Structure formats: C-alpha cells, structure tokens
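With one protein chain withheld, the remaining protein chains of the complex are depicted in position.
Residue numbering begins at 1 within each chain, and the chains themselves are lettered A and B in the order written.
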Amino acid sequence: MSKHVMVFCEQRDGVMQKVSLELLGEGKKLANALGQKLIALVLGHNVDALNQTALQHGADEVIAVDSEYLSDYMNEPYTKAMTAVLKAEDFEIVLIGATAIGRDLAPRVAARVKTGLTADCTSLEIDPDTNHLLMTRPAFGGNILATIICPEHRPQMASIRPGVMIAPEPTAQSNGTVRNFPVEFTPADRNVTILETVKSAKKTKDITEAKVLVSGGRGTGKEGFATLEKLASALGGMVGASRAAVDAGFAEKEKQIGQTGKTVRPQLYMACGISGAIQHLAGMEESELIIAINKNPSAPIFDVADVGIVGDMHKILHKLIDRLERLA
Amino acid sequence: MKIIVCIKQVPNTNEVKLNQETGTLIRDGVPSIINPDDLAGIEAALRIKDTRDAHVTVITMGPPQADVALREALAMGCDDAYLISDRAFAGADTWATSGTLAGAINLLGYDLIITGRQAIDGDTAQVGPQIAEHLGIPVISYAEEINAEDKTITVKRQYEDRYQIIQAQYPVLITALSELNQPRYMSVGGIVDAYDTKEVKSLAYVDLEHLVARENIGLKGSPTRVKKSFTKSPKGKGELHQVSDDESVEIIIRKLKEHHIL
Partner (left out) sequence: MDFSLSKKHELLRDLYVKFAKDEVQPLAAEVDETEQFPYGTVEKLARYGLLGIPVPREYGGAAADNLAYAMAVEELSKVCATTGVIVSAHTSLCTAPIMENGTPEQKEKYLTKLATGEWLGAFGLTEPGAGTDAAGQQTTAVPNGDNYILNGTKLFITNADAAHVYIIIAMTDKSKGTRGCTAFIVEKDFPGFSVGKQEKKMGIRGSATCELIMRDCVVPKANMLGKEGQGFKLAMQTLDGGRIGIAAQALGIAQGAIDITVNYVKERVQFGKRISQFQNTQFELADMQTTVDAARLLTYRAAYFKDKKQPYANHAAMAKLFASEAASDVTRRCLQLHGGYGYTREYAIERMMRDAKITEIYEGTSEVQKMVIAAHMKVN
C-alpha cells in the first residue's frame, strides 16, 4: 500500500505562508526517511500559482482542491476538503503549520478522522525501529520537552511551530504533478458568516525575521524601551520584549518573545534588563549570540547568555549607542 | 440562554523554576490557577449574563483538587459547577478529553460553549475545536470580542495579520483569548456562597456512559502517547563580566565584531 506524507500549504490571499515552505522542507526529509512521496495539499480558489511553488519547494505531487468555498479560510469547508482527501488516500503523516489557521483546522480534522494530533511541535524524527513519527514539543511553560507518538492511528498529525524548520531553496524546475481533487460543497458548509475581514496594516516586519533583536523586560521601563529602539536602529535590528514588559504596557503584544509569544533565533539577541523567566528563555535561547545585561548577577538570563554583563543597562546602553554612532 | 464554560486548572507555569543542578522542574509551591484563557472565557460568559437572561455552568475535567477552580468560578458569579472526575478518564489526550467533555455538555444542554484557546501547561489549543467537532457544531476560535444577541453571536476573531468579524447562530463554540477581557475578581460574598450555599456537582463515567463509549475515554481512548518527556539541557553558561560601564561597552563591541554583526 502506498502511503504518503502530506503538508498542508496554508495560503492567505493567494500568498503561501512561510511556515508551509518550512514544512515542505521538513516533510521531504520525513518522506525520504520512509521512502514515501511528499504531497502538498493546496486549498483555495484560483490559487494555481501556488501549486508550482509547492513543487519547487520539494513536493512530489500537489493535491489541489479549488472551490469558491475555500477562497477565505473558514473552519468547516477547509475541514471538509482536507478530511475528504485524507479519507481518499493513505497518509502516513500530515504536517500543518501551527498558525492561527492551522491550529483551528488541525484539531477539527484530527477529531473527524479520529486520529492523534500533536500541537506546536518543534522537532520531528522517524523512529528507526518502529517507523513511528516522534513528535517533540515544548510543554509546561517551555521547560519540559515531550516526545509524543501516535502508534495505532493514521495519519500521524502534527502542527509545527513557525520558524523552527528550515525552508528549502526553491528549484527552478520540478517534475512533480498537480492533481485536482473534487469536493462537493453545499451552502450549509458555511456554518458561520464572515461579515468583515480587516488586515492590520503591517507596521513592521515580524520580529521572527529580524537578524538582530534587542529586548527589554519589566525592569527596562518605558524610557528604557525608547533607548532600545535607538540601539536597535543603530544595529539594524528590531526590539523585542518579555511578557512582563508587554503586560506592563512597554511594548506591543506582537513583540513578545517566549512561550506565549514568539520563538526567535536571530544572529544576535541582546537581553537588556530581562531576568529570564523560563517562558522567555524558551523563546530565544536558540539565538546564535546572546548578550545579556542585568544588574542582578544571579538572573537566570545569564545561564543562557554567551556574554553576560552585570550592570545598569541604561548607563551601558547610552554609552554603547554613542560608541556605535561614532563607529558609523 | 444556557452557556457552558469549560475550564482547566493548571500550575502557574510563570512560577515554575528550573533546578540548575539537576535540570528538573521545581514544582513545589507552584500554585494552581484557572488557566488564563479560560478565565477570560468565564468573564465573557458572565458579561453576557450581566446584560441578558443567561445561565452559566462551568465544567472541568480533572482530579478532585480541581474543585477549588470551580469554586473560584462560582465565586465570580457562575451559577453551576460540575467536576468531571473519574479514574477511567485519566491519561486522556485531547481527542479523548474533548469527547468526554462533549458527552458532559450533551448531558447538561447548551446554546453557547466557551473554552479558553489553550492551556498554559499543555498549550495544545485542541480541546475547544475538538469538542465542537464531537458535538457537530461550528467553532470560532481566537475570540477577541464577543457580542451575544438573542439569535446570533458576533465574534471578532484574531489572526496573526488580520481580524475577522464572524457571525454565527447558536449553538456554537467559541475559544477565548486572554486578551478578550479583564476578568472580574471573585467577590467576598461570592466566595462565601461558593462554599456555604452552592455546590460543585460531580460527574463520573457512569453518568456519561450512555453518551461516550468506554473505548473512547482515558488513556485507552487516546490516539497519542507520551513516549518520553525530558527537560532541556540548559545551554552552557557563557562568560560573565562585572566591570565598569566603559569596559562593558568594549566587551560588547568586541563580541559584535567577532560575530560579524559590526
């Protein structure tokens, strides 16, 4: 029986989401390990161009469901389409990006096909003895890692945290094929009504894409964050924040790094006045170079920092910014 | 309107610390709290009750110690509380948990179900949508605002880069974000009532067996298994400097140059 690895390709307004490319890269590795095909599932309406994108990023085949019911993401029509494909063929593994859409869709699909789903995974592996998918994910505030298996049900489903897998470079040519999969929809499938969609003006690019991040915590204070902005611009980076700083109103929620915020792995992470709650560490400790400034020498941030500086961040940063400006 | 709020009692993971020597979690003295997203769910239900005729029932599946979480919900103003507790439910993953909760919800009757988006200990965000699937009703997740009318409910639903205004008819399940609202405190009188006049009712498997098959509950009914869990080995400690501000700046500049950031 031929089995496949599926990656759900999430698109919004016809744009493939970055996490889906990352999953194609990871899915390919798993498919190779199992000697199976990698199939990309593209759901949407008039988004044919994405089929090529998927093929160029490693998919052996694209299964496309095209319907106006799928033009905007809606839970039930997407669940119906995905379930129909999953029931029609044998899939060993299904990967979905752990985005606001993926984490809405995946559980419903898993419940409908009665299989296990592991949420927000950060690493995937094939068990060489059993060929089971080993799905590893952080839990309990980010400090425990749990490896989950789904031994008896298929497919093995996992949602994957954006930013942890590596997107492959696209190839110019692909021999893959595109197969249109028909799904019948009825008006009842639209079981809710979208009255309005409002795109938030993209003020800044996402902190997960920044090469340099300078971050502050509760102790950084409102003024401290203004200093961080200056430092970030001197270093060509962006400002991030701990949950405590976001709660205190010093920074916007989208800048939050950590368990309930974003996971970042920039080239440089400067933690200024962050003590280093484990939730925060979970979101940044993979950064290449971590420099931490804190007045408390026993702050946990120093346990993950490559370079720890005990001192007053305000004074040091002002001097550092001066130095950087003179260098430039 | 009959509203059911599903909550979970979780350890306050913000207060969990790591024992640096052994690499294990220090769980002693970590207080148990109502999961923050669920607390927002309770508040959302109570706000509906503040303005219209609604009956709010709060339920949780968990060990007997979860009683206090339900008392807290009662003390905030919920009308009824059920503890779904049985050894047979132990070890359930999200699929089995959601099926069991769906059984209890069917038993109790409902127009609107509110769950938190995700629990801070497991962070799966799966139980809400899966309850909706077991019940065969629509789900609107990531609710940032809720406006309940007699026949319809309108929800502001958050995505990373946009939001949608979504309308649904009852019955429907909504998953709440902690950003949804600022939950009210318990009141002193509410706490007294929660212990002296109200009760936390119990549901065991025997109460649900006509609604949920035995092979679908607990560890046996769970497709997933935890193969192993482990603590991350903390990254090796780097260098720590306690020097003058000027020397600190020099160290930083040197490191930035070494790593080709400057």
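Note that contacts are C-beta pairs under 8 Å (C-beta built on N, C-alpha and C of every residue); 3 or more make two chains touch, one makes a residue touch a chain.
Keep in mind it's a predicted model, so treat the numbers as computed, not measured.
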Practice item. Sort through B:Val30, B:Val68 or B:Leu108 and give me the one touching the missing partner chain. Key: B:Val68
Point to revise | Residue of A:Gly14, A:Gly236 or A:Pro297 in touch with the missing chain, whole complex considered | key: A:Pro297
Check your understanding: Which chain B residues would touch the chain omitted from the figure, given the whole complex?
Key -> 68, 71-72, 75, 185-192, 194-196
Study note, to complete from the structure: Had the left-out chain been drawn, it would touch chain A at residues 295-298
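Criterion: only the chains that are shown with their structure count from here on.
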**Study point:** Length of the line joining the C-alpha centres of chain A and chain B, rounded to whole Å
**Key:** 21
Point to revise | Contact set on chain A toward chain B in their complex | key: 12, 75-76, 79, 99-101, 103-104, 106-108, 110-112, 114-120, 134, 138-153, 191-200, 202, 212, 235, 253, 259-260, 267-268, 277-279, 282, 285, 288-291, 293, 297, 300, 302-312, 315-316, 319-320, 323-324, 327
**Study point:** chain B - residues contacting chain A, complex
**Key:** 11, 13-14, 16-18, 20, 25, 93-95, 98, 120-130, 132-134, 138-142, 154, 158-168, 172, 179, 222-232, 234-235, 237-243, 245-246, 248-249, 251-253, 255-256, 259, 261-262
